[in-house]
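Have a look at the structure below, then the notes.
With one protein chain withheld, the remaining protein chains of the complex are depicted in position.
== subunit A ==
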């Protein structure tokens, strides 16, 4: 099971870096949210960012994108991240979105095409077909005309993944994509992410469920405001590293019976 994800990794792009983060530091008033966090994300890899609550995982993603102003160096595809924004898709936490907003599923996905349509550009049939194809990839094509608030949590998460797909990005940053979603959605999302990775895209996801890390991802970044450990799952996702990130109170054996126990998912 643990080798499943790593075995699919394409070899041709092994040494190139999609994202390089060096000394990311962010202070909210007197609280240090990020304390010199550093990491590298190779092209074609799929990384889980794990760590305890308040470890700054979501803040890390937002800081990488410049959505909050942190100190440090971030290079995306060997250049400033601001110049690579068109190649990066960001899927926010579900809780961060106003679900009562008057917008249909297809409109949300079309928002991912904005760089192609532009300010005054018309949304033509080709653009709509492109958005519909993205919806079909996450199994939501039959819901295109529904209001976003009428969907279940898992369906909403899939629509946001479809918006990221419509962007045509090479680097996907996802903030807890599996939080509060049903098992069918979790399977659909992971299958889309793995196929993206197999096509050479780079996936970075904040992840909570330690029991599925080895099955879903090929790399981990363990962090607690700073980087505790990073690297391939087999070498990095160890009891010692987890204890260092979460504190000694955490009693679990991630190298033991992975995939045999029912996975614990956060309640919806």
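In this section, a residue touches a chain if its C-beta (ideal position, glycine included) is under 8 Å from a C-beta of that chain, and two chains touch if they have at least 3 such contacts; residues count from 1.
We take it that contacts and distances are computed from a predicted model.
Think of the chain that is not pictured: of "Cytochrome c oxidase subunit 1", "Putative membrane protein", "2-oxoacid:acceptor oxidoreductase family protein" or "Metal ABC transporter permease", UniProt labels it "Metal ABC transporter permease".
Across the entire complex, the residue among A:31, A:67, A:95 or A:235 in touch with the chain not shown is A:67. Residue A:111 is the one among A:95, A:111, A:129 or A:183 that touches the chain missing from this view. Although one chain is hidden here, its contacts on subunit A can still be listed: residues 62, 65, 67, 85-86, 88-90, 92, 96-98, 101-104, 107-108, 111-112, 114-115, 117, 119-120, 147, 163, 167.
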